[in-house]
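And now, chain A:
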Amino acid sequence: MSNILKDPIQIRFSGAGGQGLITAGVILAEAAMMDGRNVVQTQTYGPEARLGSSRAEVIISKGTIAYPEVTSPDVLLCMSTEAAKKYGAKCTPETVVIFDSTNIGPEFTSPGRVFRLPITETAIKVGTKVVANTVALSVLNSLVPVVPRETLAAAIAARVPSKFRELNQRAGEAGEQLAAGLLATSA
Partner candidate 1 sequence: MSDNYRKFLRTSQLPHVWCPGCGDGMIVKALLEAIGELNLDQNKVAVVSGIGCSGRTPFILDFNTMHTTHGRALAFATGIKLANPELRVVAIMGDGDASAIGGNHFIHACRRNLDLTALVFNNGIYGLTGGQLAPTTPVGKRSTTSTAGSIEQPFDLVRLALGAGFVARTTSFDHKQLTSYIKRAILHKGFSFVDILTSCPTYFGRMNDVAEPYDMVHYLRDTSSPLHDCTCGESDQPKTELMPTGIFREEERADYEALYKQKIAAAGGKRSAS
Partner candidate 2 sequence: MSKKRLIQGNEACAHAALYAGCNFYAGYPITPSSEVMEILSYELPKLGRTFIQMEDEIASISAIIGAAWGGAKTLTATSGPGFSLMQEGLGYASITETPCVIVNCQRWGPSTGQPTKGAQGDVMQSIWGTHGDHAIIVVTASTVRDAFDMTVKSFNFAQQYRVPVVLLMDEVLAHMRENIDWPEPGDIEVIEAKRPADIKSYKPFANDEFLPFGQGARYHITGLAHGAEGFAVSDEAAARELKRMVGKVLDHTRELALHDRYLLDDAELAVISYGITSRPAQSAVDLLRARGVRAGLLSLKTLWPFPDFLIREVADHVDTIVVPELNMGQLVREIERAAGGRCRVIPVSRIDGHLLTPAQIAESASAPREPAIGTQGGKVVHA
């Protein structure tokens, strides 16, 4: 991955309601704010987010962010086949695309640079699929270092209830390892 981060950087989280993607978006936004940058976070909201597909977007910049929604994602996370179908194609060849291979089969493709990782499966190994969003965030930030890893860890710790802090910490580490393994193989 390039260490020169785009500015502004546009990140889209997509999946099913209940996967905690809006929380993931908020945590990344908080981390970016802690890092001294400006941030806008939007989402699909309401019954749509509870029953069907769910989407959160984050735009991060050192400058002013006028238009608040993602026009062309630099990073796309897909956690469900529905999301892969809906957003997989809306990418450029430069978009870093992360597919949760636990839920998305190899038949789903994207014009972007696709990374397939068993995010939900990893979360289950850590303890519960509820932390799949933390694993995903960690994977994302390992592949594209949006914020320093300590900042992300601090943002996660600040957002989750104290009794789940340790669980989420492990989920974060598992995500880092997952991405590290992939980077090692692809290197």
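Throughout what follows, a residue touches a chain if its C-beta (ideal position, glycine included) is under 8 Å from a C-beta of that chain, and two chains touch if they have at least 3 such contacts; residues count from 1.
How these were chosen: all candidates are chains of the complex that A comes from, given by their letters.
Quick caveat, the model's predicted, so the values are computed rather than measured.
A.B. asks: Sticking to the defined contact criterion, which numbered candidate from 1 or 2 is in contact with chain A in this complex?
C.D. replies: 2
A.B. asks: Taking the complex as given, what residues does chain A use to touch candidate 2?
C.D. replies: That would be residues 26, 29-30, 33, 38-48, 65-69, 71 of chain A.
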